[in-house]
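Only one protein chain is missing; all other protein chains are in place.
Every chain is named by a letter (A and B) in the order it is written, and numbering of its residues begins at 1.
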Amino acid sequence: MAEMVIRNEDDIVAVRTAARNLASLLEFSIVDKTRIATAVSELASNTLVHGGGGAMHIERASDSIREGIRCIFIDKGPGIPDIDRAMGSGYSTANSLGQGLPGARRLTDDFRIESTLDEGTKVEITKWKQ
Amino acid sequence: MSASIATRTASKKVKKTSTTVKKIGLASKKPEVLRNGIEYYQALIAFTADAVISIDTKGSIELFNRAAEELFGYTETEILGKNIKMLMPAPHHDKHDAYLSTYLRTGKINILGSRREVEGLRKDGSTMPIEIGIREFKVGGRQIFTGVVRDLTEITESRAEVAEALAVLDSIGTSQAMIEFHLDGNVITANARYLSMMGYTLPEILGKPHSIFVESDYKESAEYREFWNDLRAGVFQSGDFKRITKDGQEVWIQASYNPVLDPDGKPRKIIKNAVDITEKRRSLQDAKALSERQRKDIMELSTPALSVWDGVILLPLIGTLDSYRMQRCTEMALSHMQEEEAQVMIIDITGVPVMDTMVANNLMSLASSVRLMGGQCVVTGISPATAITIVNLGVNLSHLDTRGSLQEGLKLAIKMIEQES
Partner (left out) sequence: MADIPVLMIGDLLLVSIQNELNDRIAISLQERILERLNKQHAPALLIDISSLDLVDSYIGRVLTETAQMARLMNTDVVIVGMQPAVAITMTEMGLSLRDIKTASSLERGITALGYQFSKNVPDNDAANDAPLNGSIPTSSEPAPSEIESQHG
């Protein structure tokens, strides 16, 4: 539905605000709105800091029984060398990927990540309305 | 009852004949002259208390007296020559022509000679209940129908009120079971309500002692003897009593036993009024059990947390909670905590039948969230079995304050509050 660039810190605020606004429109609960905005903030942060910048694609999600919100983060950065490690919650907090990916996954319902070294990373999250 | 009638609608009151006679100056004339004069009769019709309307065979109005003007709101001039059906609301409005022509053809009609209650339609569009009495006569070869019309609004209203009052009395009368006893306790008579409540017919209980309605052990008791001694002494008794029906079923009644005194002040019989409260009593007890459950359901759905002390809220976790419900509970409990500006949240797990990893994790998350918000947590209701399970699951609650019972937890919570201030 919308494509937003992530080039600097202000963009991080912009994308999480957009996500929160769409969540409001779709009448998500207060806590779910916070979860969505926080997950978006995390992933946008990763896109900027580790991906060297990129974009977020945000849209309404729907399948036969429910509706929700979907955000796809794309960057053309160096990629994530060890995704499993990055996703494992045992990752140390010193590494900024430590909270980002596992945290975002815990806050959302569907989480998909694809990363290729030297090519880029794509993270897709979906949150369904209960 | 009549006070309310006075404030009701625009039904105009009818003027008294005497006042109106004065108006046309007939009062001054001598009675003999008046009686024979045509003006007398004209005046009579014109100003009589009842509305008088006459119509010809086509239904057009020939006569419309003062009372009719007042009743229907039309002046004589504007209504003369118009059809009578103007004064009728639907459906009669459409049928009148038919009624009239039927009669004229067949001579058959129900309406003549009798008084009927119908509805009249006023000029302003409002309707009113009226009573009409219709006669026909012939004069000068012409057939005329005359109707006398009375406004029944007030009467209808007071009839309704009487009916209502009667209905109320009736319901009181019938919902109260009544039975009369001689001083020795034998039944004199009983009303239908009592009989149906206790499951007997009147012949079955006439002359029988009151004790047939009570439990056998109570019958022999000193308490029962005293009860009747007091009644015989003229002492009024009332309360909730357990009685036994013909089938041996228990009923609970709220009853008053009234000794009826003769002119010398001596009791001569006992009249007992009773109301069956079995249902109420049962539902009160059910309500206790039910409301426990209901309260828990409601609590889960709306505000799961209860404010139990200044600054302390209680969150009872009940039953098997799936992850989603647990989340909802958490959200609501934390909002409640914020709203109430509570410092301590007591999480009571007495009602959690099975402690599993999911519940334990959710519990810990909740406690973390509470701490993040600057509050304190006390977990209560940990039974020995639960304690064993928790340790075996490897769940570490050592950083939390825990207590076995809710009372203990509340004591600790209050201490925390007091220490904080």
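Please note the rule applied: contacts are C-beta pairs under 8 Å (C-beta built on N, C-alpha and C of every residue); 3 or more make two chains touch, one makes a residue touch a chain.
In this text, all values refer to a predicted model and were calculated from it rather than measured experimentally.
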item: Displayed chains contacting the withheld chain; value: A, B
item: Contacting the left-out chain in the complete assembly, out of A:51, A:68, A:100 or A:120; value: A:100
item: Residue in contact with the excluded chain [from B:73, B:147, B:375 or B:409]; value: B:375
item: Touch list for chain B against the chain that is not drawn; value: 330-331, 334-335, 337-338, 341-343, 365, 368-376, 401, 416, 418-421
item: Positions on chain A contacted by the hidden chain, ascending; value: 9-10, 12-13, 16-17, 30-31, 33-35, 37-38, 41-42, 45, 89, 93, 96, 98-100, 102-104, 106-107
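FYI, only the chains that are shown with their structure count from here on.
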item: Averaged-CA centre spacing for the pair chain B and chain A, given as whole angstrom; value: 60
item: Interface residues, chain B side, partner chain A - complex; value: 324, 327, 331
item: Chain B partner contacts - residues on chain A that touch it in the complex; value: 29-31, 130
